[in-house]
Every structure is written in C-alpha cells, then in structure tokens.
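Here we show just some of the chains, and they stay where they sit in the whole.
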C-alpha cells in the first residue's frame, strides 16, 4: 500500500497495465515527454517509447478514430483528451462509431478502448477547462462511463477499464488530481470491478448519492450534519454507466430520503437519470421527494474566483440541501 | 483503354475473374432495383458506374491479408473482397444471416472480421481517420499488410478527411486512400464541394503522392493501387488516389437525380457506362469471346437468381435479439 495522489494512481495504473499487456498503449496531446498537462503519463514515454506513448496532433476526432483503429486491430489503446471540454470534436467518432461497433456488426467486431479526460471545475479553469460532460456519454448505449474520486478507485477502475471488452469513457476530477491522496494497492490487488458503487459512510436518515469531486464535499457535509443529529448515508457511484441501482435502492429503502448530488448543470444532467429511476423504483419507500442538488444552468464555470465560487457546490450548500431533505 | 502490354503483372485469368465480379455487381444491382420497385427491398445504393474502378482497385490488393474500410457505394468492391451474391442479398433483405450486421444496418455497410472488412457506418467520412489508426497498428505489426479505405468526393469535405490524411502521412501508415469521385454528393456538384484543383491535388498538402486516374480504365486504376500498395508495404506511407467515375444512378432509391441534373448530361453519361466498355475492351484484346461472354453472363444471372431466392426465403432476425451485442456480455 503506497500513499498516492489521484493523478499518481492514474499513472500507476497505466504503467502497470502497459507492463502487464504489450497491447496497451497510450495516445494523446502532450502525453509523451511532457507527460500530459496534469502529469498522468509522466515517465511513460521514456519507458515504453514514442510509439506506445504517442504524441498525437491537436485533433480530437482523429485521436478517437485512431484509438478505434488500434482497438479494432487488437491493441488496447488508452486515449487522453486533454480536457473533457475538448472531447466534443470527437463526439461523432465516439457516439456514432466507437459505441456502435459491436452492435452494428452483430457482435462480429468489438472496440475495447479507454478515453480518459480530466473533468469538472474548481481550479480556475474557466468556461473551457471546467465542464462536466458525463451526461452526454451516459445516454449512449455501448459506452461505459467511469468517474472515480479516490486514488484507490481511480487506479482500480482504470485497470478494469483497460481490461474491459467494451469502450469506456474515464473521467477524472481534475480538482482532486493532487488534492486527493490515499493508500493504493499494487498490481492485481488494486483491481476494482466496474459498475459497483461504494457506500462511503453508513447512515440512517438520508441517502446522499454522488460521485467525483462532490464525494468529499458530501462527506464533509455528512460529518457536519451528524453533529446536528442527522445521519447521512453517503454513496459514491464511481461507475455511471452502468450504475449500481441495487446499492442505491437498498439505501433508499433504509432511509426513505434520497439526494442526488452532482457537479454538472442541473437540467439533463446524469443526476436526472438517477433521480428518475430511484423515484420510480423506490416510490413505495419514499418519505420525501428524491432531491437533486446540482450546479446552476449556466453554460459553464466562469474564471472569476467570485463567480466560480458562486457556481460550485460546496459543503454549505450540500449540507443545507441535506438538512432540508431530512426535515421534509 | 489500355492494351494487354500494360498489364503490370495481371494475368488473363485474373482480369476475367475481375470482369466476373463486375458482372455480378451489375446483375445484382438490376435485380435489386426490380425488387425495390416490387416493394420487397426498402433501400438500395447503387454502384452503377463505379464497378470497374472498385474491382480494379481490390484486384490489386490482398483480401485476407489487407484491411478494407469500404463505404456504402462499394457494392462491387465488397464482392471483390469475397462477399457472395447471396450474402449481399441477405443484407438487402435485412435477414438474420446477413454477415455484415444481421439485418441491423442498411445494406452497404459491409463488415466481416474474418475477411478483414472493417464494419462501416453510414456517417460519411468517419472511416478515413479510423483507417489511419488501423494503418498504424499494421505498421507496428510490420507484416506487410495495409489498409484500403474508400469514400466519395463529398467525404473529402469532412474534417475527418484532413485529420486522417495528416495522421497517416505523419506516421507513414500503410494506407491507401481511394476517392471514388463521381462529381456529385447527392445533389451537390463537385464545384460546390471541393475547392481548388481537385481531390488528388490535396495529397501534396500532406507530402504524400496524389494520383488521379480514369475510373473506367481497369488497368490504370489497378496500376495506381498496385503502386500505392507497394509503397505502403515498403513502409513509405500512404497514397491518395482519385478515381474519376460516373454516378449512373440517382444517389439512392430515395433520390431522383433528374430533379437537379441536366438531362443532356445524364444521357451523355449513360453512354459511357464502364461495364460494356470493359467488355468491349476484353473482346478487343481477345481475352474474351462473344460465346464465352454469353456463357459468363448466363452463369451470373443464374447465380444472382439463386441468391435472390435463397435470401428472400431466409428468416428475419428474431425480435428477441434486439438487445444483444450492446456490450460483450449481452
């Protein structure tokens, strides 16, 4: 068990998987000598060479397409999009091509690859380095979507994503890259299954379902509420597609009160799916409305510290929402 | 058209085999149109006018070894790559046994893993950078295989065309980019589609060879593709080839080109059908005789009829399979 930051855990996962399987390769802008703008691929090119750690041109559509070509030929590419905000030029290749390869060929072809991208805000990244894009991909059958929030989860889930037989969009909360630090296992011991949520903290009164950066915020809010006598169960989804409905329903049945907490713009965010599904399937057990706590519907997070702060959820806002729900 | 002196490694047998493929494509196409008018086939994209170019290109390559990213108009190319008439008819009828997609895609999205035909989609141009990625893998594997990717001149307007060529050229990927330039993208003429001196001339922007050939000249297309293949197998990188062809049908059975094209031009083009021209050339050089040709055509007609009957009788996909193959475990 080493103590690692989230970005170090990502790098460890890449390194171990490349060591384990010669088919695994990495491509993207600046992934080579620079080691990526967040250092997630640091040291990989010196170790594995400029082919297996390939600096691509500044063209996301072709990054996705080239990764796809490699996957179709039996490689296990891990493509990096420098920021999730810049994944959109590749949207057609991802949604129309990569996601549909298996289905449209009636199972004759498959497209196992990972597309990694730093997501979310809170680092003064402004409108184009802060977006939360998971909802776009969670609506796409054929894709899996992962969004971890601890170093151990990041490593374990990235390793699993690389070994998965299907394409995985792997979103990394950039605010946690260096801020999150914790113990991480080596090698096979680190592996975690996709599709399983983590019950981060048990509780009896309210279920707080979240993911990504807001896991830590929600935990803080839960601690604060505990002192007020409100017992919050915190669940980190970790994988968004497929998401762990049974873990969430189990919690709902226990508490009868659910908040879904996410960083993206509220309307049409992935939290809508979670809320709609739980409100439908858990209806008989609900003592209060399934409540969404999300970011405002503005196009993206502004640069100004004052506006960024106004945009982002924080412990105060989450605690207030959970308190309201407990008191419903 | 050229004479056998220029044959560039081609044998008479191989050329006649190619002619047989061209005939099958044409007979199948005729049959499909009849079935479409009878309400039995929902949708067809015809290769009419492109057949000779398509088959000449594939004849210069090695199905089984190479990879093929075909596009929806590559019906004759698909036959040349090994699809049988019955298989293509299964696809036209959207039958369960359609080897490309089990009836999930419109016919024209060809795929077969064992044949190296990479399953396509209908989204124009997406195959181009994908082929660059396949080419990169083949280069790494260094077994001399290459990736052939075809598309219309309309597809050259997509950003993906540029990104694919730039990538393949940068990394010397063994890829042959073949543009079947029929001068129309549905109703949009080349003059409103391709700025500048033309498709082949765009190769220079990436520092790779660009070659324009007459698509009804079997030997010319074959030679261009063969040279590109040798170059690719030698590790020298990609080539862009523009085969100038005619679209002798409307874009698809959902289109009627008389609404936007000059009737005189349509008539003039009809007289330039490359299939009878290939036949005339083979007769002229003595590789084909009238009686042989008649026998050929009869055989093909029989084969096409048998394929049609078998495909029509084949079962439709079971509705319960709708949700299969979304993920590996489903």
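Just so it is clear, A and B label the chains in written order, and each chain counts residues from 1 on its own.
One rule holds in what follows: a residue touches a chain if its C-beta (ideal position, glycine included) is under 8 Å from a C-beta of that chain, and two chains touch if they have at least 3 such contacts.
Worth saying up front: this structure is predicted, and the values here are computed from it rather than measured.
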If every copy in the structure file is counted, the formula becomes A x2, B x2
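Keep in mind that, in the parts below, only the chains that are shown with their structure count from here on.
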Here the gap between subunit A and subunit B, centre to centre from mean Cα coordinates and rounded to Å, is 41
Subunit A residues touching subunit B in their complex are 51, 56-57, 59, 61-62, 65-70, 72-75, 89, 92-93, 96-97, 100-110, 141-142, 144, 165-166
Subunit B contacts subunit A in the complex at 67, 98-102, 104-105, 109, 111-113, 118-119, 121, 123, 126, 128-138, 140-141, 147, 159-160, 163-164, 166-167, 170, 324-328
